[in-house]
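Every protein chain but one is kept in place in this view of the complex.
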Amino acid sequence: MTTDSSTIKVDAELRASVEQFYAHHMQLLDAGRIPEWASFFTEDGTFAVDSHPEPARGRGQITAGATRTVEQLRGQGIARRHWLGMVDIAPADDTTVRVRSYALVFQITEADGAAVRSSTTCEDELVRAGDSWLIRARTVRQDRPA
Amino acid sequence: MTTDSSTIKVDAELRASVEQFYAHHMQLLDAGRIPEWASFFTEDGTFAVDSHPEPARGRGQITAGATRTVEQLRGQGIARRHWLGMVDIAPADDTTVRVRSYALVFQITEADGAAVRSSTTCEDELVRAGDSWLIRARTVRQDRPA
Partner (left out) sequence: MTTDSSTIKVDAELRASVEQFYAHHMQLLDAGRIPEWASFFTEDGTFAVDSHPEPARGRGQITAGATRTVEQLRGQGIARRHWLGMVDIAPADDTTVRVRSYALVFQITEADGAAVRSSTTCEDELVRAGDSWLIRARTVRQDRPA
């Protein structure tokens, strides 16, 4: 194997807590519970999406951006479901992990039912906060042909 | 964080056993092995789907309903694959957990290949039974715009 085994050996507790964190966090977003969702970023957390020119910086900007999106989708009669999968966890130090995952967005409308909306790759820097995790930096990229 | 940390801290053993339970259980359903699939509900288990006026109550009704669905799909040349994801586990007491997950149904036909069929949310009350879990109450809701 040419890959460092540290990317493979993952503590079961660590994996369980990261998977639980993502499940809970994505459901908050899709339910439109934005203040709760945003509370899982650090105060100075960043959220970069490659379709936006600048990352959102800090909980205030992150909350504002997500609130606008939620309101637009409601106005258009669109529900979304974010699925995170293929969660590749690399511990960085005692309190930080780097995670590279796939994120699929499914979209539900009255007219079309459920459909794939987009396929993205999500890179997170997570920091321990008590029994949970906070996102210090998130970068989401649309998947594109090479 | 405004969310109770108990929804975040999840025992690794618990999470592994719930994930394994769902993987095994969904594969039994999609393989049409209904008596085995139904054996993972409690004797008095309930299965409510929001498109049906009444929940199925007890293993007998659950088995009968699922058997009808399997026969209809076979008659129509349809295979299905149920994916459960974003599994948010909240321990209720020593023997019970509440789980809220996303469930996607993919449908495969000769004519159309594989396609998204529906996006739903699944709420389960699971009870410990030896090394595994039984479903005491399942509620499935079609995802819809708010």
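Think of it as A and B in the order they're written, each chain with its own count starting at 1.
Everything below uses one rule, namely that a contact is a pair of C-beta atoms (placed from the backbone, for glycine too) under 8 Å apart; a residue touches a chain by one contact, two chains touch by 3 or more.
Every value quoted in this text rests on a predicted model; they were computed, and no experiment measured them.
Within the complete assembly, A:D143 is the residue of A:D50, A:E71 or A:D143 that touches the hidden chain. Although one chain is not displayed, chain A still touches it through residues 1-3, 5, 7-12, 14-16, 85-89, 100-102, 104, 116-119, 143-146.
The missing chain lies against chain B, touching residues 12-13, 15-17, 19-24, 26-28, 32, 35-36, 39-40, 73-74, 77-79, 81-85, 106, 108-110, 113-116, 129-133.
The rule is simple: only the chains that are shown with their structure count from here on.
The two copies, chain A and chain B, are related by a rotation of 120°, based on C-alpha atoms and rounded to the nearest 5. With each centre defined as the average position of its C-alpha atoms, the distance from chain A to chain B rounds to 24 Å.
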